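So that we are looking at the same thing, I have put the structure below in structure tokens.
Rest of the complex left out; these chains stay put.
Lettered A and B in written order, each chain numbered from 1.
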């Protein structure tokens, strides 16, 4: 991921390690009887608070909500709208990237979010949201809504 | 709502009042620049914990997550899967019922959930989820998944 590799994380090493730990722990509450694929996320706000999320699936597959979106709605519902970074972990030995639905959802709150894809062994890759959803369709693309992101 | 009117709430009057208060307060964090329609929810677990949720919208309208689902994923991500009741409030003088997406999402965790539709003046109506989503498509309808609800 060349673009992001050029930038430096806004987080300290210990903050990154904490986010990784929390994303791995967040998997524990996953409700994923259909995919049998547990995912955890940990989202850090600009003022240093961390929200854990997990995937919550549904018999109607289309009703599933991913770990990343769970973390976001938790934070937003507690009054937070500015975020620095999110870490995402899954169960098997692999780097998992957010799905397009989550990229779209996160984009509403800023393109410069740092995303850490965490492996079981705590190794990770890193990207910026804008690198994962370039030319995003966002609040500024709706007519007369250019101010909406601030709402 | 005749069916539910016949049953008695598992909540005491003061528990109902508390749930109403929390659902009204939950609206404050709503992110709803597109509908301009703030919704709040308060979800009570069987062990008496309450989770507040609000709607979180998206420039891609289809990405929106309702207040009820926000409250549910918050609770699930904190380890809760058994719920007694949810109260839902909106901004204008009206009783609002959960959309079908939320009914489907909530059904995953039990058909007997009590739902309170709360008006601005704290008056409310009450129903049981099964009354709002009769003949639901649920975990037991998927082949070989009859045990999934317990997962």
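Observations
Here, a contact is a pair of C-beta atoms (placed from the backbone, for glycine too) under 8 Å apart; a residue touches a chain by one contact, two chains touch by 3 or more.
Source: prediction; values computed, not measured.
Within the whole complex of this structure, the shared sequence is present as 4 copies, and 2 of these are drawn in position.
To be clear about the criterion, only the chains that are shown with their structure count from here on.
Note: centroid distance chain A to chain B, computed from Cα atoms, is 24 Å. Residues 26, 28-29, 31-34, 52-54, 56-60, 63, 65, 69-74, 76-79, 81, 101, 104-105, 107-108, 137-139, 141-142, 145, 148-149, 151 of chain B touch chain A in their complex.
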